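Every protein chain except one is present and positioned as in the full complex.
Note that the chains take the letters A, B and C in the order they are written out, and that residue 1 is the start of every chain.
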């Protein structure tokens, strides 16, 4: 779960990381007032989760009231790589001599957090990582001990940060690690961390991604996350329902349980000449009402011409799935889109018996089910 | 550094450990008022660091105002195993059906904290440990991870605590561990932890010993420690000066550097037929003013007839020691007690040159220095 | 023979009094698994499905000689349950079914795991099964059959699919291990492959991976360098668009060179591992390899 820049900055500032003066604005007038308050030059920054905001026109530096109005007007309401901009952060423009990258993330391969510092801040750090990996100093943290003070210093000096600011940069890194640790961070980053001509360090951007599985113990961040939720209507609906859902461009709706099996179903739709409309994983142990919600979601997608429902039960029980399908479909006078169901595994046979074959097409293998759904979709398109 | 019961109880209560209602009193009237406030029966408990307070008459259970006055009068001002009682804790008497022991300490041998629970609470736990070691369940804590929740449950169940109160006892233990960890505890204990007939748990006593080396980061406890300081004038003076000092019953004053060497000097005084008056370790790297303070201490002890000053320098530099000795002794018109000095190690020769042989007797070996001091003492006694 | 689970496996179920814990304990018992105890704090002395419950895993292990644990406790308490099982004397296999365990919790569990000889399978996994002998977890027993194909998979339900295909054409399994798709897991592909390589009764291994991470690439190198037992592979997520997160944390395409389906498939093929286009084709490959 990713916070918006303005939210992450607030969290960082509360923890003692120096940040520029800033105000959030949702209208052009608010933005102009904020700019006047802060004093020029200010940056006006679109609050959306998009990489390369600056290049895409989502960040503008302005020197006057007129420019501020013009920039706010251009950015608010714009469509940035598919995301609607409804908020801007109006922020003091910091005069810097250097830009660093400072961040903490989980290194999956090692099973350990890693603290990273680079003097090549201010640009896309993934590009730096690929093109010049040695430009990023990395320090793995022992999750049993947490970050030792020496480790913050070590990675800062290994990165080649100037001695004059090394202590302050190490202190920012220490705070970021603490936030990562206390707040169940996935990635916690400042890029760029600006160094001014009088050796002050200021976090000019702020990234805070939280482990979605840990939100139950981070109520404050969970609330921020709700505010930060983005995406189209269906994706927001999926969030509400608690589904793993990704909308794609095809016309075969796909519902299944387990990421691997759902991905495999997508792959098979493609393999048999169809186009997947979505990825929708109902998760383990899905009960009847979740199944009904999943069908509701896929039916709501206008692009969908047919649906393949592929459940292989372990925790998920076939009889409950079947009940959910029946319940969901019985609400319709006419089934909106043909549904192919394939159940296997725990209580699959009971499920098969429960399924109302007047409402759904039942298939017994994955391959057959996918092919039938692809055929249905092709018939509709034809 | 050991807190008084009333202080430790306050710390425990602030951390959420249930404790009986109580008030501190320094006069008989205060104690009676407190007893009236709390309601009978109450316990009146001497606030001194003495094991077996109860048996020695330092704890009395009273049922009425008259008894309260009588008990407070008897306890306040009493001499309990050499300690003067100036404060009593007046405390609600808890009706219990069971008494447990719950504690956390450092297991030196393992280099790890150990959590301990026993159903044989309410008695001297050291005796239980010796006579029936299996009656204490022990769980070592990994200092990198801290105490896992399961460990608190495990040790409580292994001790045989009733299932009905196990969760609450585990919760007290968890709090004690947290205090031990956060507050640099050496020993943190509740004995007894009382179990009432309706399954409530209440800490009827509280022990909190703090690592003296960590007081620099525990300012609140350090302040409490000053209040709790006990011992005679000389011991309090040693505390102020920051010396490791133990008063003994002999007449040869001993000053040295390093616990092992000072103990050896004591052993040698005994070996050569003398009686050590004290243990006084000036520590490593002792500067001139510390040396002067050490002499001041030993001279202030009326029992002392002669002094042996044995410094073998590593961090401690012989020239600084010599200066300190000269400075301290030059203040006197007449040296109060004969001082034998033996310097060796770092800058010892420079020190020997600095020493004013009109004020002190210089010896070149430990054995000679001790023998000479024993002789001086014997001459005085004779 | 088999790996990790055999006739001597004696199971304690952590969280046996919960809904899923109870349901799957019954399922495990029905399959023939030797479930000897449950462990739930404060519930000692009770019985679930005829199985005695203890307050701690240590008590359960001591009183019932349990040597394996299956964890069904909720995500907030799952890491502590794993620590408890790893700590308990006698327990040398822990199977964590729980889905949604915070990643930082698992990083700590994983750190401790490195210091022990215990095998931890999961979390967020279906468990493992030695067909005809015992299953530890939530796998649907009826689809498995006894034989000499080892199976290791990051995805639960995909495992079932592949097993179904194997069983249908008479290719029984020695042991099937669902290692789970979380970012940090106990037993990984290489650990499982090592076990299968050492098992004389496993004659071929089916390995099901998916996009994200580099575990499949590393496993491919391991197979090339260390394995005589033949392996066939499957990789889910070929059609996943870059940068999109597909379900659990493992299934994300980073967009860079590694972690994609292509990268994994070619790493496997470069190391002599045939990769199926469909689950059905994996069974074809296994048939050829035997």
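Following the convention adopted for this analysis, a residue touches a chain if its C-beta (ideal position, glycine included) is under 8 Å from a C-beta of that chain, and two chains touch if they have at least 3 such contacts.
For clarity, every value in this text was computed on a predicted model and none was experimentally measured.
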For the chain not depicted, the shown chains it touches: A, B
Of B:103, B:122 or B:313, the one touching the omitted chain in the full complex: B:313
From B:17, B:128, B:186 or B:308, residue that would touch the chain that is not displayed: B:186
Contacting the left-out chain in the complete assembly, out of B:74, B:93, B:344 or B:359: B:344
In chain A, positions touching the absent partner: 142, 145, 148-151, 153-154, 157-158, 163, 166-167
Missing-chain contacts mapped onto chain B: 106, 108-109, 111-113, 126, 130, 142-144, 181, 184, 186, 211, 213-214, 216-217, 244, 246, 248, 256-264, 266-271, 276, 279, 281, 283-285, 311-316, 344-346, 348, 366-367
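Just so we're on the same page, only the chains that are shown with their structure count from here on.
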Centroid-based (C-alpha) most distant chain relative to chain A: B
Rounded Å distance between chain B and chain C, as computed from the means of their C-alpha atoms: 55
Distance between chain centroids, defined by C-alpha means - chain A, chain C (Å): 28
Sequence positions of chain A contacting 2 or more other chains: 142, 144
Numbers and ranges of chain C residues touching at least 2 other chains: 108, 112
